[in-house]
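What you see is part of a larger complex, with each chain still in position.
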Amino acid sequence: MLTDELTLTDHHCHGVVPADLDRPGFEQLLSEGPSGTFDSTIGLAVRRWCAPALDLPPHVGADAYLSHRAELGWRETAVRLLRATGTTSWFLDTGYGGGTADFGALTDGEVREIVRIEQVAEQVIAEVGAGRKVFEQIEARLRARARDAVGLKTIVAYRCGLDFPLRDRPPRAVLPERRLADPDLLGWLVCLGARIGAEYGLPLQFHTGFGDTDLRLHRADPLLLTDFLRNTADTGLTVMLLHCWPFHRNAAYLAHAFAHVRMDVGLTVPYVGHRAQAVLAEVLELAPFRSLCYSSDGYGLPELHYLGALWWRRGLGRLLDEWIADDVITTTDAERLAAGIAHSNAEAAYPSTPAR
Amino acid sequence: MLTDELTLTDHHCHGVVPADLDRPGFEQLLSEGPSGTFDSTIGLAVRRWCAPALDLPPHVGADAYLSHRAELGWRETAVRLLRATGTTSWFLDTGYGGGTADFGALTDGEVREIVRIEQVAEQVIAEVGAGRKVFEQIEARLRARARDAVGLKTIVAYRCGLDFPLRDRPPRAVLPERRLADPDLLGWLVCLGARIGAEYGLPLQFHTGFGDTDLRLHRADPLLLTDFLRNTADTGLTVMLLHCWPFHRNAAYLAHAFAHVRMDVGLTVPYVGHRAQAVLAEVLELAPFRSLCYSSDGYGLPELHYLGALWWRRGLGRLLDEWIADDVITTTDAERLAAGIAHSNAEAAYPSTPAR
C-alpha cells in the first residue's frame, strides 16, 4: 500500500509503563475504563498483529502473548514495537505517562514535548498557594515551559467540558482544589494557553471525544468549541482536535469551517482497529486534507503506539487503494494526501525548533 | 454462516397483537410513529423474508401478504414466525403488549418477565392515592414483583430524559398525574430500581435511542446516564442499554468504560434490516464482546421478532465472515463472540432462576 513506506510524525502520544505487567494490569491498559479485556476489537488486534511483531504466531492466545512478553521484558517489547511503527518524530504529552528522556531511551526517533497546561497550573498552585500572584506565576511558568515545547495541550474536556467560559481575566480567587475544576479558572487558563500558543507558534491540542470514566463524553463534543474557535480564528493560533470519536464527523466539520483547525483520530485508530478505514472515510467526507495529522495517542502499552501506526497505514492505505481503483483520486494525489497526514501537515503546523 | 445454528435468548421483547390486522393497522405497527408504511426498509424486509416464512414467494406485494396472513390468522402467523426465530428464552417486558401467559401460548420457548418500574409505580398510585405512604408501597410492590422477574426496565427516557436527577429519597409529595412525569419522583424510582436490581441480582434495562413520538430523542442519548453509571458502578447492578440507535456508538463507549454496562441493538436491527451488519460493525468498534446481548424488541407484530432474529443472524454472520476472511479473527474466536451475543452473555447477566 502507498502508506507502507511513509515515515510518521506522531504528534500526540504518551510514555509506556516501565514495568512488566500481569494479565489484569495489561488488560486494564487495553481500555480507557477500569476493566479492559482481550475480548474486544483491540484485544484481537494485539493477538493478530503485535504477536508476530514479537515473533509469535498471529492470533496467539492472550496468556501465551503475555508470557512471551514477560520473557522479553517490558523494555525490549517497547523498543521493538516502537521502532516497528516507522515513527521518526514523537510529540509526547508529558502530563501523563512519563517524560521525554524515558521515552527517548526506548526509540531512536526525535522526542519533543507537549505541555499540558492544567498540570502546569496545578503544580504552580501546589507550590505557591492560592494567593493573588498565582495567576502571574502560572503564566510565567507556562511561558517558560512553552519555550522548549512543540505544543500545548488542554484536558478541559475532562474538567468542565468543552463549553468552558471564555475568560480574558483570571477569577478573583483560586479555589483550594488540587484538581482544577473551577470553570472560570479553566476558561481563563485555556484562553491563556491560546494566547501563548499564538505568540510562540505552538498549536494548542484539545482532548475531544472518548476517554476514561473521568469524562462526561457528551461534554467532550468538539462542536462545543465553536465560540472558542470563532474567537481564535484570526489570532494565529492552530487548534488541534485530538481523538474525536464518536464525534469525528463533527470535528471534520470544524476543520472544514475554520482554517486554523486541525484534527486527528489518534486513540480512536488503535482501539477501533480494522474499522480505522471506515472511521477515516467518515472524517474525509468533509475535512480538508491539510487538516489531518497522524497520532497514535499511545499510552502505557507500546502495543497502542504500534497498533496506532499499523491501523493508520492499513486503514488509510486500503481506503486510498479503493479510491484509486474507483477513479476518485489519482495515485499522485493520493500519495500527497497520505504524506500530508503522515508527517507534512504536522511539520507545517508545529515549530521545527523550540522557541527558546 | 456461523450464526445459523445458534439458539437465542431474546432478553427484551414484547407480546403481539392478538387480532387480525388490516393494512393501516399492520402498517402502523411497522413504525414507531403513527403512520408506518411498507415503503421502508422494514417493509421491504417483511415482503422479502416474512413472506417465504409463511409460504409466500419473496417480495410478494403488501396486499397479497396481508391477505395470506389473514387467511392463516394472527395466531398461526405468530406461532410460525416466533418458532422460526430459533429463540429458546424470551424475556418479556410486560409493561406494554401483554403478559407472559399469552405470549407463552404462542411459542415453545421459556418466557420470563421484565417488570417495568414506571408501570408498577403508576398502578400503586392509582390504587392507594398520593399519600405519604405511597413510596413505601411502591417499594414493597416492586420487591414483590422483582421476586418472580428476570429483570427490571425503565422508560425514564420517555418521561424526563436520561439526565434524570439522582435521588436517594422520594419527593415530598406525589403529583396527581396518571402518567408519571415528575423528574424527582422518576429519579427516585430509577435509583430505587437500581438498588432492588443490585439486591436481587436483576439487571436494570433502560430504553435508550429511538422510539415513538412520545420521545424527545436527544434526551434519550445514553451518554446522559454517565453520572448514574458512576454512582452504580460498584453496587453490583448490571445496566442494560436497549436499542441505542442512532447513539449506538455512544452506548458502545459506555460499555467500554463501565464494567457493569451491557447493551443491545434490539428494535434497531429489525428496523434497519440489511443495514444491521453496518450498525453492528459500529458497535463492535469499542464495545467489549461480553457486553453485547441479543434482543429483537419485537412488539405487536411477530414479524418484528422474526426480522430481529433473522437480521441479527445475517448481519453478525456476514460481518464475522468478513472478519475471518480478512484475518481479523479466528473462526474459534468468532464462534465464541457470536454465542456470547446470542445467549451466553445474557445467561451470565440475568438470574437463571427467580429470586423468590
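As written, the chain order gives the labels A and B, with residue 1 at the start of each chain.
Operating definition for what follows: a residue touches a chain if its C-beta (ideal position, glycine included) is under 8 Å from a C-beta of that chain, and two chains touch if they have at least 3 such contacts.
Because the structure is predicted, anything quoted here is derived from the model rather than measured.
Engineer: Could you work out how many identical chains the complete complex has, if 2 are displayed?
Structural biologist: 3
The rule is simple: only the chains that are shown with their structure count from here on.
Engineer: Go ahead and note the Å separation of the Cα centroids belonging to subunit A and subunit B.
Structural biologist: 37
Engineer: Which stretch or stretches of subunit A touch subunit B in the complex?
Structural biologist: So the residues of subunit A touching subunit B come out as 31-37, 39-41, 44-45, 48, 58-59, 210, 212-213, 216-218, 245-246, 271-275, 278-279.
Engineer: Which part of subunit B faces subunit A closely enough to touch in the complex?
Structural biologist: Subunit B residues touching subunit A: 221, 223-224, 226-227, 230, 233, 249-250, 253, 256-259, 281-282, 284-290, 323, 326-330, 333, 337.
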